[in-house]
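Got a structure for you, written out below as structure tokens; questions coming shortly.
As you look at this complex, bear in mind that one protein chain is not there, while each of the others sits in place.
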Amino acid sequence: MHDNAVSPVSSYPDSGHAPRGSFFRFAALMLVAAAFFVWGLYASYLTLRNGLGVTNLDNYFGFGLWITLDLAVIALGAGAFFSGLLFYILNLKPLRYIVNLAVIIGFVSYSGAILVLMLDVGQPIRSWFGYWHANIHSMLTEVIFCITLYLIVLSIEYLPLILGWKKADKVPFLHHFGHNLHKLMPLFAGMGIFLSFFHQGSLGGMYGVLFGRPFSFRTGVFIWPWTFFLFVLSAIATGPLFTSLIAAIIEKCSRRHLIPWHVRDLLARISGVLLALYTLAKGVDTLYWAVKLLPRAGLDFNSVFHGWAYGKWMLFCEIFVCGLAPCVLLLVNRFRSTPKFFYLASFLACAGVVINRYVQTVQTLAVPSMPFETWQSYSPNWVEWAAGIMIIAYGVLVIGFSFRYLPIFPSKNPGRAHYD
Amino acid sequence: MGLSRRGFLALAAGAVAGALASPIVWKTLDDVTIWTQNWPWIPRLKPGENTFLATTTKMCPSSAGTIVRIVGGRPVTIAGNPEHPLGSNGVTALAGAEVQMLYSPSRVKTPLKRMPDGNFQSISWDEAITLLAGHLKNASRTKDSLLCISGDQHGVTANELLSACAGACGSSRFFLMPGEIQPAARAARLMGADAQPGYDLEKSDYVLMIGANALETWGPVIRNRRAFAEGRPHGEPPATTWTYCSATQVSSAAAVNSWVPVAAGTEAVFALGLAHLLIKNGYAANAPDIAGFAALAAEFPPQRVSALTGAPEALLRKTAVELAASAQPIVLAGSQNNSGAPAATVMAAIALNMLLGVVNKEGGLTFLPWPATLLEHALPRARQLENDLCAELAAIAAGKSPTPNLALIYDANPVYALPDKHKLLKAYASIPFKACITPLMTETAMASDLVLPLPMGLERLDDVCNPYGCGKNVYSLCVPVLPAPLTDARPLDAILSATLAQAQIALPNFADQEAALTGTKPFTIRSLIAARAQKMHAKEQELLKGAAHTDETLAPVSLRFATDILQKAIKPLIQSAASETVRIAPMTRMALGTPDTAIPPFGVKLIRASELKGTELFALVNSNTAARLGLTPGCRVRLCADSGASLELGVNIYDGVMDNAIAVPNGYGHTAFDAFSRGKGRNLADLYSVAVQEGLGSEWKVAGLRLERA
Amino acid sequence: MTAAKNFAITWGMVIDVDKCTGCGACMVACQAENNIAPATDASDKLKALNWLVVYELANKKPFPEHDVAYLPRPCQQCGNPPCVSVCPVTATDKNEEGGIVSQVTPRCIGCRYCMAACPFHARYFNWFDPVWPKGMEKTLTPDVSVRPRGVVEKCTFCHHRWMAAKDKAIVEGRNPNELADGEYVPACAQMCPNGAIVFGDLKNSDHAIYQILRAASAKGIAFQLLSRTHKKDRRPNPEPQVYYLSRRKWVRDLASFRLPKTRD
Partner (left out) sequence: MSDSEARVSGKRNGMFLSTAVPFLVGLVVLLGFGWIVFPGLLYEKKEQPVAFSHKTHVQDQGMACTECHFLRKDGSFAGLPDIDSCASCHAAPLGDTEAENLFFADYIEKNKPVPWLVYAKQPDNVFFSHAAHSEEVCGTCHAELAGPALCATCHMDMQNMDTPPVHEQNILTAYSKQTMKMEYCERCHANPGHTDGSTRASNACFVCHK
């Protein structure tokens, strides 16, 4: 169905008038997602009712699957602010096809992260203390501020798409409101970029500042440890790839061609460069850490790895399998243009970020911090998996309904509100 | 004019604006947040005036003086009483939990009667007294058909009341639960001293502990540890030397000067080995039969001692040299499972102290006169200690002595604590009617026909007199800190006097009229205490305020080595030491409670991760033994003994255990009590069997230990 | 990377490892004094809630060279606490004379970031609401609030005993900031039957701890947990206010994390 040559007309998406795939297929998919969502809700009810003791978290592993999921989902959700930057600020016109999807993915990942954070925090009702009694020295304060504010920005960016819904579009006020709002998008995109840059970084900074944990501690510049910049770089490198992956999945499910190849090609080239940059930076950081920082903390490279769950294979994966390999696939034209390799590269890059977030969160806590302590291990139980999958199901639901009823992708039909 | 859609939207917008500009949202958010700080289901604190009451702990074998903090009439925490001769600022992990134990879920609330279907039904005190009186009356008709078991190792008044009651019913079968004091008293008597061996640790500069874990469970541990601490200023080399010989390098071993691996049950051999070395370099005692003893000691050269006990020769010689070099040495000996060593062990230790010439000397082995017996029919303390419960139950099982009609158990848990379950407890079960006076629902209470609630230590008047291991005479009272017990419990004197009266049996009177105080009823704890205080020239009012009475007078003794008896007593020890290829090394910790308390609520968090995982108990073996026996960490084994008993355990590797020893923790395997103890691990006592030697009491040992992969 | 905060009064502890027999009386006293709920099953040591834990150390040699030592580990009340700087809601702070790191559970939102930051594992989370057997809540002392689920708690050196000692001094007309040695002692230090835990004001020469620490440091037998020794380690040192003594070198080396190459 795909034609290699990049021609504007023929690849013009046949959206707009053709029916959006059979309702039955759509309903079936949404039902499955809803089922997982309800299962997650039950797990959440148990957690909120009985206390976090129902999970496998403990006093060594205060952070576990949920925090790993938060960080991964927020990192992969960076496609929103980055494509916002590319489209609204740097005016890369072809991205108009994908910017709306990016915004929805961003909205889903941030609201999903906040949802699971409300479970993970011991006293969710007091979370507004993060603003009221903020501790300006803490990286987590910055994360709390920027994630919640950026979620508001994402909702504002998502609002015009919602107002693009057929029934809402008929109400003139809403139509005009949505249209005017769309004009302000560059402003919100700018705010989103500022907020996202800092909280993506602070999520990394959270681990880098822990001078009690030699595994994750890094020196840095001014108040930002190097992990601050690594997290930002890895987020913007893999965000767009994640968005393309989701777009590919949507196309496959709805059996419709939505985004011309040249858009994905552009994103791939940008991500490829950023991924190369990130992999290089990650390599240098790992080297400096292994050669200089660990020995000074009384440890050596071998002593911070243990068994399979905290093994060196993950570091190897992060740098080579999910770092170098995707760079090559994305930067070499021949591979980039064959979809199979493109999607493999995207998947590997995203997997690399998830591994990195897992290692930074869980392995940091597993390494014995006192010499007379031993390695401890952590494995999530069904409550944690259920709540985690709930977020993914929530994402599928929101993206599914948005795709079906909201004008995400630009269409030929002039009557319909479309935004490019 | 009806409201248009636009009008409605405007109204709603105005309402929202109004709400946001009023406290509705923000005050509610603030209050809900404060609600999370004061959830109604979280217990509230109650202020009150702080008062402090001094008493002595009866729940903990340390018998230490304690101070209970009371807030507005509620006891909350317990601390040590530094003025008390057996106390210090600190308390043991068990005594520290005594206040919380007042509210233990396994408290017996009311008298309970076992119904035919096996369940208990709560009955009134009158009903219970009538039932018990009936059985007491039948038992008093035939001689010796009442069996009394008392768990009070450290007091005299309760035992006096109980044995006087038994005497009044024509029975002399009054027994104390097995402990360290019985073999010590027997050894002293056999060596010519009708007195209680005492150990003046405070003034000793070299304390050799053979098997006796004096800093954890042996004797008045708080006083022992105060003496230990006083000899070791912080950071400086210790002024006193403590050496600990045991099979496991735990608790005391971490702080003493040197740990000597000695297999459990071979303590006597190690002592004789030392005696041999001392005699070889000129030590002699002026006792008549020194020659015989020297000959016996000569049979234990270092090589043989090392082979039998597992202690390296070098350490044996080093200990002997240190003993000789120290000014005031003292040797303590006891069992490693804290339930009574064989008499031979204590005899060997007394012999060593004789050789070192520290008998009745400062810092040495002091002999304390037995406390007076006040009531008629009551057994004197010395006779009480001669009666051996295990020997008696073994005799009943073998039919050599008649099965009693009635068993009266006071504050004791024989069903859990006694060894040789197949033999001894079968005999115990054959007793038709068993009445158990206990504060907590123990295994014994569950197996009894009548359970009578006794007030806890902090709720009753009781006394502590010369607990075994102290260095001088000490007498102090356990004073109630609550106006009345929290449950419908009655003290022992109330129960016994009501029962005897109902059974028309005359209440025993004071033995000698001089002690008969004016007007007070003799058969009460209060009057017995008053009489004893007067006899001791102690001030009763001070005692009731928690002060202790001490007395330095010692019993003059002329000791002999009694080599013939020692030779007979040591034979089975050597025989089993030689035959066993692998031996049990019991580990006892105060934090896990005694058989009468089980694991206190605050003790659960002190259980070592290597000992218990959920309900599965783990034995510890060192890497050499594990390799030899083919054991891998986490594998499961079944320990079987000749007596047919077996114990299924997991195995953990820990190199603080000597070779050929399997270290098994004591104090687990409870089937009664509450969720803090029930169902956790296995009871090590089940594996032990009892060997009774004529005139030498009974000896706990694991005969023919075999290991099978479970 | 802030430098260590210092105060006129610095409450500190010197724990003599050579006198600790691991009996656990300090852990029981701590639970009773600070209204910590008992647990029916505490075999999952990572979820058991204690403010003070006694670690069992071994010199990793086979029998018979094997040696054991017990090390009680309260909160180290660090001079430069890794936990204070990371708390997003300032629920924990080192801002009070006396140098005790405070933990205000009504403000804690339970994010557990401070637990990740603390290398001594001295911080514990309430995974469930505390439950006492019926009636046992009558043994709650009025000095420490009962913490609900969802908040982190830590050893406070029995701070409430200091406040009570200060009140007593005020009523007796003395200066509450010049308490005599032993007037304010945490429950664990008071209850240790071996007197292994010495407590006092590190800066006050009339307190016994002052001399004991000086003498021990002079003899080189005092050490601190994680007191690293590599010159170029630019990580800030937590600077605990809890010192340990041991005349056994393997204990000092094992617990103070000396680098293999630079071990003396």
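For clarity, chains are labelled A, B and C in written order, and residue numbers in each chain start from 1.
What we mean here is this: contacts are C-beta pairs under 8 Å (C-beta built on N, C-alpha and C of every residue); 3 or more make two chains touch, one makes a residue touch a chain.
As the structure is a prediction and not an experimental result, all values here were calculated from the model.
*Asks:* Quick one: jot down which shown chains the absent chain touches.
*Replies:* B, C
*Asks:* Which candidate, B:3, B:307 or B:398, sits in contact with the chain we can't see?
*Replies:* Touches the omitted chain: B:3.
*Asks:* Please identify, in ascending order, the residues of chain C that touch the omitted chain?
*Replies:* For chain C, the residues touching the absent chain are 93, 95-97, 100, 102, 104-106, 143-146, 156, 159-160, 163-164, 166-172, 176-177.
*Asks:* Please identify, in ascending order, the residues of chain B that touch the omitted chain?
*Replies:* Spelled out for chain B, the touching residues are 3-4, 6-8, 10-19, 21-24, 27-28, 31-32, 34-35, 37-38, 40, 44-45, 47, 49-50.
Convention: only the chains that are shown with their structure count from here on.
*Asks:* Could you let me know which interface, A-B or B-C, is made of more C-beta pairs in contact?
*Replies:* Output for the comparison: B-C.
*Asks:* From the C-alpha centre of chain A to that of chain C, how far is it in Å?
*Replies:* For chain A versus chain C, the centre distance works out to 40 Å.
*Asks:* For chain B versus chain C, what separation do you get between their C-alpha means, in angstrom?
*Replies:* 32
*Asks:* Between chain A and chain B, what is the gap in Å from one C-alpha centre to the other?
*Replies:* Those two chain centres are 62 Å apart.
*Asks:* If you look at chain C, which of its residues touch at least two other chains?
*Replies:* 129
*Asks:* Quick check: what residues of chain A touch more than one other chain, meaning two or more?
*Replies:* Answer for chain A, listing residues that touch two or more other chains: 123, 126, 129.
*Asks:* Within their complex, state which residues of chain B touch chain C.
*Replies:* Touch residues, chain B against chain C: 36-37, 39, 41-48, 69, 71, 74-80, 88-93, 96-97, 99-100, 102-105, 215-216, 221-222, 225-226, 228-229, 232, 234-237, 249-255, 261, 312, 486, 589-591, 600-609, 612-614, 622-624, 654-659, 674-676.
*Asks:* Okay, in this complex, where on chain C does chain B touch?
*Replies:* My answer: residues 14, 16, 18-25, 27-29, 31-33, 35, 38-43, 45, 48, 50, 56, 58, 61-64, 66-70, 105-106, 129-130, 132-142, 145-148, 187, 190-196, 198, 212, 215-216, 219, 221-222, 245, 247.
*Asks:* Which stretch or stretches of chain C touch chain A in the complex?
*Replies:* 1, 44, 46-47, 49, 55, 57, 71, 82, 85-91, 107-113, 115-121, 123-129, 149-152, 225-226, 228, 230, 232-236, 238, 254-255, 257-260
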